[in-house]
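Have a look at the structure below, then the notes.
Only one protein chain is missing; all other protein chains are in place.
And then chain A:
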Amino acid sequence: MVKLRLISELSGHEDRVWQASWDCTGNRLATCSGDKSARIWAPIASERFFKAQQHSKENISDGSSNESMDVDQTSASTWQCLDIIDNAHKRTVRSIAFEPTSSKAVATASFDGTTAIWEKEDDAYECVATLEGHENEAKCVAWSPSGQLLATCGRDKSVWIWESNGEGDFDCISVLMEHTQDVKMVLWHPINDMLVSFSYDDTMRVWKEDDDDWYSAATLTGHKSTVWGGAFSPDGKYLASVSDDRTIRVWTQSNDDGSRASGADKGFYYKPDANFKCIAVVPDTVHSRAIYSVSWAGAPAGAPATDLGYLATGCGDNSLRVLKVTAAAGEDTGVTVELVCEHKDAHGLSDINCVRWNPVHFGWLATCGDDSTVRIWNLDLSQD
């Protein structure tokens, strides 16, 4: 039986925590909150913390009881808050992302419409650039895998692409206005320079570039309500999306040439050359309220080739869930997604806003909730 054990609880934020981002080493975590600040956290002794995968067996919890969680006795002191960034944004900080190659820089996007880039000078984080342009709340910021491009999106229905000019500052290279409503999240493909945006208009859009011109390469329809976010599998072959309609959809790029030109796809920057098809849907009976976040962890070392990893979801019904993705036997692109662990009241009686698997240390998960805390979990796959 797969279990999720609560290992640490990070308190400090004074309002709901919206998002978390692991750095490139997997040893630091950045979080942002409605209290207008961002915080950087790390375990006091990273090597020991992440290697101790088997915490004492007495601390087993199957996740179904509300009251005590198996918090390791000493865990209250094993994480510390390294930095607090609280002097730039005048409103909620909605999104935060560590630069993926060296994690020297961290970006924050705020309801005040701006995106700020921070770097640590001496002892504190300094704001090295402020990116303005969104007409109202900015909702997400994401770095491309090379660290050269940044994407932001917001309630003004637009997706902005920025390029690093080498001196710590960013130039806006594209403003994409194809969504018909609020854009909730932007996500880069882990390998190629391809961007996906998720929107209140119930669709997702895939963006590619052709000679520095960014265009909409596909519109993914299927969700019946706001698409809150998504995650690529670490090899970039699959995309999972989650929505207010309480379902998870898994997509992959298909090779068939049938292009779908429907009215919804027309747009100024639209060239339908990317074909995505939905290959699996987790029905709305699994999650009982809107799903706000999903993260995809690759399979652990030594797993069979059909093991495509684990999805973690954060939901408005207070539960944290883990689903196993397996390649369907005999089919080229089919997958099955199966619920393997459900941890109720993961953040007490509060919504879970964000879930993020550690990109380096397998099985470690960070979650953020409306209860103003950040929690660190460990996935226990051992069968006992």
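Here are a few things to note about the model shown:
In this section, contacts are C-beta pairs under 8 Å (C-beta built on N, C-alpha and C of every residue); 3 or more make two chains touch, one makes a residue touch a chain; residues count from 1.
Keep this in mind: contacts and distances are computed from a predicted model.
Hidden chain, UniProt protein name from the list "Exosome complex component RRP45", "Histidine-containing phosphotransfer protein", "MIP18 protein galla-2" or "Transcription initiation factor TFIID subunit 5": "MIP18 protein galla-2". Only one residue in the set A:R5, A:H134 or A:K184 touches the chain that does not appear here, and it is A:K184.
Of A:R289, A:K344 or A:H361, it is A:R289 that touches the chain left out of the display.
Here the missing chain is touched by one residue of A:Y125, A:W143, A:F170 or A:Y200, and it is A:Y200. Only one of the listed residues, A:S102, A:S146, A:T180 or A:S225, touches the absent chain: A:S225. The chain that is not drawn here is touched, among residues A:G34, A:P100, A:G222 or A:P359, by A:G34. Here the missing chain is touched by one residue of A:K3, A:K139, A:K208 or A:R321, and it is A:K139.
Seen from chain A, the chain kept out of the figure touches residues 16, 34, 91-92, 94, 111, 136-137, 139, 155, 182, 184, 200, 225-226, 244, 289, 316-317, 349-351.
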